[in-house]
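Below you'll find the structure, written out as structure tokens, and then a few comments.
The complex is shown incomplete by one protein chain, all other protein chains being positioned as in the whole.
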Amino acid sequence: MEKNVAYIALFAALIAVLGLVPQITLATGVPITAQSLGVMLSGTVLGARRGFLAALLFVGLVALGLPLLSGGRGGLGVFAGPSVGFIIGFPVAAFVAGFIVEKWRAGIGIASFAGALIGGVLVLYLFGITGMALVLGKSWPAAALLVGTFIPGDLIKAVMAGFITQGLAKLRPLSVLSRA
Amino acid sequence: MLTLTSPIETRLHTIAAGPKLAGLALATFGLMLTQSMWGIGGAALFVAGVYTAFGTEFARHGLRLLRPLWPFVLIILLWHGWTGEIAAGALIMGRLLTAVALANLVTMTTRLDDMIGVMERLAQPLARLGLSPRVLAVAVALVIRFTPVLMDKAGQLMQAWRARSARRVNWRVVLPISLMALDEAEHVAEAIRARGGL
Partner (left out) sequence: MSQPPSPPFAGISLEQAGYAIAGRTILSDLTLSLTEQRIGVIGRNGSGKSTFLRLVSGLISPTAGQVRVAGLDPAKDRKAMLRQLGILFQNPDHQIIFPTVGEEMAFGLRQQGLDKAEADSQVRAVLAAHGRAHWEKEPVTALSQGQRHLLCLLSVLAMGPNTILLDEPFAGLDLPTQTRLSRSLAALTQQVITITHDPAALQGYDRVIWLEAGRVRADGPVEATVAAFRAEMDRLGAADADTDLTH
């Protein structure tokens, strides 16, 4: 029990920290942060259930008023804003990513890349675009167009999630709970 | 850790968190249903009035919290300027800004302890599923304790990086930080076990 709680809490903290490390700017000029990489890693490293709970804990703390979202945002306001879909989608994204790593017994690197891609990009954008369409009163394709510029950055993150999970599995095989 | 609660004490600080949250939920729902320019405009004026009633410093803090919305405001302006549906655009923008400002108002005037209290009460039914409120409280405390610890570590890694490389820090720090999260989790689990486990 305490082991699960500790891993879940530490990964919620990791998601927060990755949102606060400096963003990088892609060649296209679009700034991206590593926050959703933290969500992907929660799933690929901790597995579906714990990854879901880590991201949920993170989202809950944002709602309570901690400035943990990238750029130091937080509080209830973000749930009324255009990014609400992405934030609510975090736990689901982590769950799907973890589910794929648990069930697809390919090499951990490749399975983590696939999990991050499907959970952390595809599923997350489904939620994110839907939220944005609702809040901004636009059609779904129009909202998709608005966030499309961020997709290349998220593809890079999915690749990184694959490499990083593989690295962690090599360094701490017993701690990568999605495969332990 | 820093929270978004405003250090400027207002009358709203004295209202309990539960009623404030319930009121916010109702008001937000109302805003979503309102289709009239007058309704949204009135609500926006009211919220702006509340902010300014608490002083310019408080109002300025509130404005700062709205700043991340500027790209979306710009998009709405451009979009509706292009299609000519100015009124519809104003409605969407007004609703967005009012709803976010109202929610921020609750966050700014409610202490973290009180919010955690509400969360624990809401989570009470989960006790039957095996999640005791105490476990939740420990999890929250752990995040609050270890976010700055991991952040410090990230800062040190980036400094060490800059000391030895002319290139900008990149995301290579993510692996060591994740590794640290795993190791800290093991230590924390052991520290909890040392005091009886959960």
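To keep things simple, chains are lettered A and B as they appear, and every chain counts its residues starting from 1.
What we mean here is this: a residue touches a chain if its C-beta (ideal position, glycine included) is under 8 Å from a C-beta of that chain, and two chains touch if they have at least 3 such contacts.
Just so we're clear, the structure is a prediction, and the values are computed from it rather than from any experiment.
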Original post:
Who does the absent chain touch among those shown?
Top reply: B
**OP:** Pick out which of B:E57, B:E85 or B:E190 touches the chain that's been left out of the picture.
**Re:** B:E190
Original post:
Looking at B:V138, B:M158 or B:L179, which residue reaches the missing chain?
Top reply: B:V138
Subject >> Residues from chain B at the interface with the omitted partner, ascending >> reply: 1, 134, 138, 141-142, 144-145, 148-149, 187-188, 190-197
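By our rule, only the chains that are shown with their structure count from here on.
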Subject >> Residue numbers on chain A that touch chain B, as the complex places them >> reply: 1-3, 5-14, 16-18, 20-22, 24, 34, 37, 41, 45, 57-58, 60-61, 64-68, 71, 73-82, 135-138, 146, 160, 164, 167-168, 171-172, 175-176
Original post:
Contact residues on chain B for chain A in the complex?
Top reply: 1-5, 24, 28, 65-66, 68-69, 72, 75-76, 79, 88, 91-92, 96, 99-104, 106-108, 110, 112, 115-116, 119, 135, 138-140, 142-144, 146-147, 149-151, 154, 158, 169-171, 173-175, 177-179, 181-186, 188-189, 192-193, 197-198
